[in-house]
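Have a look at the structure that comes next, please.
With one protein chain removed, the remaining protein chains of the complex are shown where they sit.
So, chain A:
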Amino acid sequence: MTNTLLQAVTGRRFLVSAWPWRGFAYCATTAVASGVLWLLFAVPLAPLFSAVVVLWSGQTGGYLIVAAGLGLVGVGMLALLGPRLALSMARAERWRLRLVGDVSLPPGRRGNLYTDPATWRAVAYTVLLGVGGPMWLGVLGVIGLLALSTPISVEYRISVMDSPAGIVGRAVGGLLLIPVLFYLIALFGGVHAALARLLLVPEPSEELVEVARSRTRMAHAFDAERLRIERDLHDIAQQRLVALTMQIGVARLDLPPSSPAAAAMASAHEQAKTLMAELRDLIRGISPRALRDLGLQAAVEELAAASSLEVHVDIASSRFLAEAESVAYAAISEALANTAKHAATTTEVTVTVRRKADRLLVEVRDGGGGGADPARGSGLTGLADRAAAAGGRLLLSSPAGGPTILRVELPCVS
């Protein structure tokens, strides 16, 4: 897949894609960024520069003291402002890098400003942008002018062309330069962007990848455990409870209705039946059988049918990755439970599940009053953790007045 400018430039369809324009935009904004950078650094560099000028001109006495003072002020300002300016610049540049490819967020600062390697990478990038940038932009500018100036120079006879062959040659050369220019823009911009990426968007360190892996392992272990608990509850507890309830039922047949035991038995019978219903709900929450046997659509349909809300389900009947199905189901179940808890029973809820490329997009939207706060209940944060462990993410929007929208995006490569 093409996701950076340098990769795009080697593609056969490069010229007819959006990439030349993205490359052009990147180069143009690089020129602006470089200019802004020089303006910002003019403040600490001006005293240093003055000091150098003073020394250069061979002055003596008081001038030397002034030069030393200016030099000290310059170096101090550079040490104080430089790294901070470089980090701000780096932030802006990461944002600009999105023009020519995906950018992941860097980790937060480690250690203090001067010991964090990220600071010095940002400083290095600042030098690249301030010194390297203008050089390659200049080269590009000269070639660009050559290409663009062709019709103008022909019209105003700036270049002398005394033969038709010369005119045609110059015009064709100029025209040919335009695609070449696009390639050059992409190449220079691409190399600059690649260096910027190297300095500003470091690959996640091995330790972070390992943490993510162990989180995934844990999520798998939890899923397996959930499955085992569901099996045990179903195969042992539920069956015994049914048998127990039946035995109480049989015992009640032989008790005279007026006896004190009959009343106690009737109460025990009721409790056993309530427990049976509660146990069923509990198991459904842990690991629904319908989900594993029939898939997400069927399981959510059952959930919708059992809910007190008016739920519209819009899910394709195909099967998805088991892990994605399980997290999606948990999210939908939690969202419906939350809505049922906080909103009127007449509230309409729409559950949509779509597959987009390699992602599964789950959305639960309700017409309730909004104001859901993930910090208040552990349900949503727990879900967000599960989504993250599965390599996805959970988003919640719930402005006061509604509607509440819960969205979960999960990787779904099966």
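Here are some notes:
In the analysis below, a contact is a pair of C-beta atoms (placed from the backbone, for glycine too) under 8 Å apart; a residue touches a chain by one contact, two chains touch by 3 or more; residues count from 1.
As a working rule, contacts and distances are computed from a predicted model.
One subunit of the complex is not drawn; among "Transcobalamin-like C-terminal domain-containing protein", "Two component transcriptional regulator, LuxR family", "Imidazole glycerol phosphate synthase subunit HisF" or "Autoinducer 2 import system permease protein LsrC", its UniProt record names it "Two component transcriptional regulator, LuxR family". The omitted chain makes contact with just one of the residues A:L198, A:A224, A:A243 or A:A322: A:A243.
Residue-wise, the contact with the chain that is not shown comes from A:M276, picked out of A:L15, A:L128 or A:M276. When the omitted chain is restored, the residue from A:S308, A:T381 or A:S397 that touches it is A:S308. Residues of chain A in touch with the missing chain: 234-235, 238-240, 242-243, 245-250, 252-253, 269, 272-273, 276-277, 280, 283-284, 289-290, 293-294, 298, 301-302, 304-306, 308, 310.
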